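Complex shown without one protein chain; remaining protein chains in place.
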Amino acid sequence: MSLLSIRGLTVTYATGAGPLRAVDALDLEVPAGSITGLVGESGCGKSTLGRALMGVLPDRGRIAAGQIVFEGRDILAESERARRALRWRRMAFIPQTAMNALDPVQRLSAQMAEVLIERGGLGRAEAAAQAAALFRLVGLDPARLSAYPHQFSGGMRQRASIALALALSPSLVIADEPVTALDVIVQRQILDVLRELQARLNLAMILVTHDMAVVAYACDRVAVMYAGQVVEAGPVAEVLERPLHPYTMGLTHAFPDVHDSAMALVPIEGSPPSLLNPPAGCRFAARCPFADPRCVAEPPPVRPFGQDHLVACWHAEQAPALRVRAADPQTWAAIA
Amino acid sequence: MLRLAAGRLGHLVLVLWVVTTLTFVLFRLMPGDPTLNFLSPSFSQETRAALLKGFGLDRSLWEQYLIYMGNLLRGELGQSFLQGKSVAALLGEALPNTVILTLVSLTAAYAFGIVAGAFLAFRRGGVVEALAIPTTLATRAAPEFWLGMLLLAGLAFQAGWFPTGGALSPGKEMGSFSESLISADYWWHLALPALTLMLFLQGLPLLLMRATMLEVLNDEFIVMARMKGLSRWSIVMRHAARNALLPVVTAFALGLGASIGGNVVVETVFAWPGIGRLLVQAVQSADYPLAQGAFLLIAAVLVVMNTVADLAYAALDPRVSVGAKR
Amino acid sequence: MTARVTPLLQATGLEKTFRSRGRIVHAVADVSLSVSPGEALGIVGESGCGKTTTARMLLRLEEPSAGRIVFDGTDITHLHGSALRSTRARAQLVFQNPFDALNPRFSIRRSLTEPLRNFGVPASEHRDRIDAVLRRVRLTPPEAWLDRKPHELSGGQLQRVVLARALIPGPRLIVADEPVSMLDVSVRAGILNVLREARDSLGLAAIYISHDLALIRYVCERTMVMYLGRVVEEGPTAELIATPAHPYTRALVAAVPVARVDQDRAALPIRGNLSDTPTAGAGCPFRDRCPHAMARCATETPLLRGIAPGRRVACHLEGAL
Partner (left out) sequence: MLPWTRGCRSVRSVRLDPYATVGFTIYTAIAAMAVFARQLAPYDPKAILKVGNRIARYLPLSPEHWLGTNSSGRDVLSQLIWGARSALEVGLTAAFAVVAIGTLLGLVAGYLGGWADRVITWFADIVLGLPFLPFMLILAALTRPGAGVVIFTVAALLWPNTARVIRAQVLSLRERAWVEAARVTGCSTARIMFVHLLPQVLPLAALYGSVAIGWAILAEASASFLGFGDPEIISWGGMLQESYANQALSRGAWNWFAPPGAAIMAMVLAGFLISRGSEKLLFPKLADQ
């Protein structure tokens, strides 16, 4: 039984040109006690999904359909009051840029205390002790609690954000591009903190990222998103080594490997479809070197494939052959 | 922070010096004999001689300037033509009235503006906003003396609820300003001019508060506060309002400086015996020493309050006052 | 690489200092480098290491506080005004953020005409040169793009226009500052490939600035690693990555994320964080974060020394490996 299971979730944004379907009939299972990577390019709906789970969408966004079953309860069916009770206590959030996500005019001690007291029901002294403990947990000196956010470096702010997220011992943490704005060394250190705490506290975590390497380093499972949908999902080892979807295959060849100079990079030509009027068939068809008329006409269903591996592609059966062809830049150049 | 304060204070002194010098030049470059402009023909021969010597009006411009600056530093502003009093004494009588009028109206305006602005930001859209915004803009667009005229005609002349001008009813005399302060008559006279100014002044804090609140409410840390499941009250008061108040506090300090001089027309309409009215009377009756003194005082207050506004903003925003530790 | 090619660009002892709270801070200290036609040099390091400032000095977008830059036979260190402007045609910059690198009010045609006009190319040639450069960056057919405004293009397309604008005056040197970091993963390869082809077919010298060693590895034969304004190591890219000599390079190589399941997840060979850095004075800037720091590291700034053909390192550690 998953800790979180999302079924047919659709999130739309009202725009002048009609509703934009940022997340479209999306299914996803997040098991307890593991890190699930949610990987995709900008505009694929991965961040929207994170915010929809927290129940805090931008003003123009709304959940148009679907179910979010969390800890056995369908939380979309519950009252706003019940959902608010859940927030931060059961599911917490780590933002991309901790600079903007922390109140600039309040000390970190006040921001920690606010959550611990108002949401955690702690007393003032208990809250101070707990804040110090949390700072230690993420590798920050508790003496720095009296600092303002702008006095911290990017890595320290991100650690403070993690401490805040863990304040009320949630069972699920959603991290939205938590290391994107950081330098490689700090990035690695923050990923290590996340991995270590996840294991120690047996958290479930959704790690939203655009970087397949971050997924490979930190995640147990991965879901690849494209144009508002999950196109492939499974254990990281499976998806990375035996990708079934041509988009995933493209991504694994799209950026260089520091230890391999012979590798030829493969650009995926074209750009994702408009989510105002998504194409009828497979959304990747226009950029896919293997697309045939059926792909353009009919959306491929999500199918289980092998051990715990899901894919939405009509050609998944030919995946081993396609993987060989996908490694050749000429295959993709034909699309342009 | 200390460095910043020292820098701003140094700047303040510099600006004050330039403004006083400019005033000196302005009053000496006017047409006619500048000497005559400072000596009323009505003065006695001895007074004339004393003033000529005291202000160095018979010497070169350069020497006059040095004497002028020296006098300023000692608070010596010269002799008014008409009232036979020293300029400093006249200003001293008028200043408290102006300060009271300004403080009362400005405080009321900001208290109202902040609350109403926060409310409008909170309740966005709808009929309330559609009516409130244009109305507020209209109060800022109306000439303040015209607002005063409307109130005067309606509430004083027609309804008779308020006096038609001055600071005290005819025949009443107050020994000192503090005596005035505790008399109901004084406050009754203050009501209409203060209301006029308040009407005119409340628009700025209201619109500023609303705009900054809306901006802050869109910031990512507010989204985070919602994700944390914090109550709406916590979000609005602890996070949004605190951040949004920064520019409003600055505007208050700037407004204080500006309205001491900006009260000119309202004081004139209500015959309120403040600095502004004194200035107008002095200019109308070519009483140059008094005009110069009033102008210098108004400018000094403005310059000082500009600096206070700068410092207040810096003090309230930790991003400025608490330097990054790097 | 042949050793006896005259370098196109040679910089020696570059420094950039600025005053902050009464102290003098070195953004860049004693950086020397050279690039020859057809060669690509990578400068790699974390934010704040001075790599961007170095690049801006090389293009004379900033004036060095000390040092000397000789470009194409001319000392450009202190050039100003029109003398400087005329060298710009031969040294161009590719920007990091394509969404911001084009005047939003200018059509693509106008953005590409601007350099031709400024560098005095006769108007009769404009049309042909614009066509050719758009083909080179694979925006075809050219006439389909000319009248568009930047907001109508995707990030990858914009970066191709930025590239085209850099190539159109016929430069001999291209400096690319994080040319793909703002782009979606799927279009990065396209940009890198176009850059690589342009360098090969036009014989350009190229300098790439990046925090990403993997990217540098893909496009540069030679790499310089910077830390806090200083060059700590330089050498052929493949060797430098395979056998990093400086402790900082080692940490950097270990930290680069790789999209593989089996990878080293051991703790990085580095301590503390960037804010624990000594601010001034003698000594190695990396000593407080270095797992191998010795007493000597605190007193004596290590100088770059050769450890193998084409390889230099600034570290007191003997053998360094």
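Points worth noting:
Letters are used for the chains, namely A, B and C, taken in the order the chains are written, and counting of residues starts over at 1 for each.
Convention: a contact is a pair of C-beta atoms (placed from the backbone, for glycine too) under 8 Å apart; a residue touches a chain by one contact, two chains touch by 3 or more.
Keep in mind that what you see is a predicted model, and the values were worked out from it rather than measured.
In the complete complex, the residue from B:Ala6, B:Leu150 or B:Leu181 that touches the missing chain is B:Leu150.
Per the touch definition above, the residue from B:Val15, B:Leu61 or B:Val99 contacting the chain not shown is B:Val15. Not every partner is drawn; the one left out touches chain C at residues 59, 61, 82, 85-86, 88-89, 92-93, 95-97, 99-105, 114-115, 118-119, 150-151, 162, 165-166, 169. Although one chain is not displayed, its contacts with chain B can still be listed: residues 11, 15-16, 18-19, 22, 26-27, 29-31, 124, 133-134, 137-138, 140-143, 145-147, 149-150, 152-153, 157-158, 164, 211, 214-215, 218, 258, 260-262, 264-265, 268-269, 276, 279-280, 283-284, 286, 291, 294-295, 298-299, 302-303, 306.
Simple rule for what comes next: only the chains that are shown with their structure count from here on.
Inter-chain spacing, taken between the CA centroids of chain A and chain C, is 31 Å. Taking each chain's centre as the mean of its C-alpha atoms, chain B lies 55 Å from chain C. Among all residues of chain B, those that touch two or more other chains are 325-326. Within chain A, residues 153 each touch two or more of the remaining chains.
Across the complex, chain A is touched by residues 219-221, 223-231, 234, 238-239, 242-243, 246, 316-319, 322, 324-326 of chain B. Across the interface of their complex, chain A is touched by residues 46-47, 138, 154, 156, 184-193, 211-215, 217-218, 237-238, 241, 251-261, 263, 265, 267-268, 270, 273-275 of chain C. Those residues of chain A lying in contact with chain B across their complex are 51, 54, 56, 84-89, 92-93, 95, 97, 100-106, 114-115, 118-119, 147-148, 150-151, 153.
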